[in-house]
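Before any comments, here is the structure.
Right after this comes chain A.
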Amino acid sequence: MSQVQTAPRTIVDRQTAVKWLRQMHLIRRFEERAAFLYQSQKIGGFCHLYNGQEACAVGSIGMLREDDYLITAYRDHGHALARGMDPKPAMAELLGKSTGCSTGKGGSMHFFEAEKNFLGGHAIVGSHIPLATGVAFAAKYKKTDSVCLCYFGDGAINQGSFHEALNMAGMWKLPAIYYVENNLIAMGTQLERSSAVLDLTVRGGDPFKMPAYRVDANDVEQVAEITQLAIARARAGEGPTFIEAITYRFRGHSMSDPQKYRTKEDLEKAKQRDPILLWENRLLQRGWIDESSLEQMRDEIKEEVEAAIEFAENSPEPGPEDLYTNITVAPYIPQESD
Partner candidate 1 sequence: MPILAYRDALNQAMAEEMERDDNVYLMGEEVAEYNGAYKVSQGLWERFGSRRVIDTPISEEGFAGIGIGSAMVGLRPIIEFMTFSFSLVAIDQILNNAANMRYMSGGQFSVPIVFRGSSGMAGCLAATHSHRLEAIYSHFPGLTVVMPATAADAKGLLKSSIRSDDPVIFIEHENLYGEKGEVPDGDVLTPIGKANVVREGSDVTLLTYSRSLINTLAAAEQLAGEGVSAEVIDLRTLRPLDLDTILTSVVKTHRCVIIEENWPYCGIGAGVADRIYQKVFDELDAPIRRVTVKDAPIPYNRNLEASMLPTVDRIVAKINDVLYRNA
Partner candidate 2 sequence: MPIEVKLAKVSPTMESGQIVKWLVKVGDKVKEGDTIAEVQTDKAVMPMETFDEGTVARIDVAEGVDIPLGARILVLAKKGEDPKQVAESVGGAGAAPSAASAPAASAAPAAAVSAAPVAVASHASGRVKSSPLARKIAESAGVDIASIPGSGPAGRIVRADVEAFVANGTKAAPAAAVAKTPAPVAKAKVFIPLGEDQNIPLDRMRQAIARGMVAAKTQAPEIHVTVDIRMDEVVRVRERLNKALAAEGVKLSVGDFVTKAVAMSLRRHPAVNATFNGDNANLAQAYVTRHAAVNVGIAVALDGGLIVPVLRNADMYGLRDIRVESEKLYEAARSGRLTADQMSGGTFTISNLGMYGVKQFDAVLALPQVAILAVASAEKRPIVVGDQITVGTMMSVTLTADHRAVDGASAAEFLRSLKGFLEEPTAMLL
């Protein structure tokens, strides 16, 4: 059932293509600045960067309708921005501010934006895969043709939740698209040390009676094409699709990762296939952009990200009273001793 896509085909118009390039640049710039802020200790806790994987989020989310849903794991900045989240609340969330996309209570791993049907970053590996399945269940239950796009890393498919959820999705023909972003390293464990088979489409497809595809996720157009296929299937009520997106993250698992599991040469080699470079070159070839508009785009993005940082830094911290807000819908009664 597994297929490997090779030749890119033009599947979006110029305007969308340029928008995607812009989004990829925005994600890259946003995260580079986030890394700097992390090292300046303005961002706390964990911070997992998406550098190198941008095409995967942009090419797939770019194919969704407004009434579709997406949900992802803890490496979630890219997906949020690809879905159109304003970088200001995104950056404010990283800084833990009350203007953040989760009001400063979620942080890097828990971005949410209900208005855009972005159901979050989720930090327990594999835990959100059943949630995605539930969202797809609801879409079908309510007799809509919305779909739910669910992203997770190659580490997550070893969790029981993955198998339980995909089994029910396959059995009930739920409109879900499961994207494993295989960056080949689950934190620090290479794929061959965590999976008995290296072709993940074997694990995600046949066992659950769903088609499985492998795609080169450095190529935003290939990602888009395969996503389009899966979406059409889901909307038609034919059930879920499993997609293995081969990608590579340029940075460590998190900000504290010494990356001893790979050599500098490996990394340099991978960077030659940087999805942004690939897409830029293709658009230049097609004559859809030129160097000067590219230059202008980069400058605008720099400004946009700096404005986001300024917004975040000038935003207020949550007040002490916010500790108890949004715990329950009903009035919350802290069960405290005094």
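Just so it is clear, a residue touches a chain if its C-beta (ideal position, glycine included) is under 8 Å from a C-beta of that chain, and two chains touch if they have at least 3 such contacts; residues count from 1.
For anyone wondering why these and not others, all candidates are chains of the complex that A comes from, given by their letters.
Here the structure is a predicted model, which is why all the values come from computation and not from measurement.
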Inquiry  = All of these sit in the same complex as chain A, but only one touches it there. Which of 1 or 2 is it?
reply    = 1
Residues of chain A defined as touching candidate 1 within the complex = 69, 71, 100-106, 110, 112-114, 119-120, 122, 124, 127-139, 141-142, 160-161, 164-165, 167-168, 171, 325-330, 332-335, 337-338
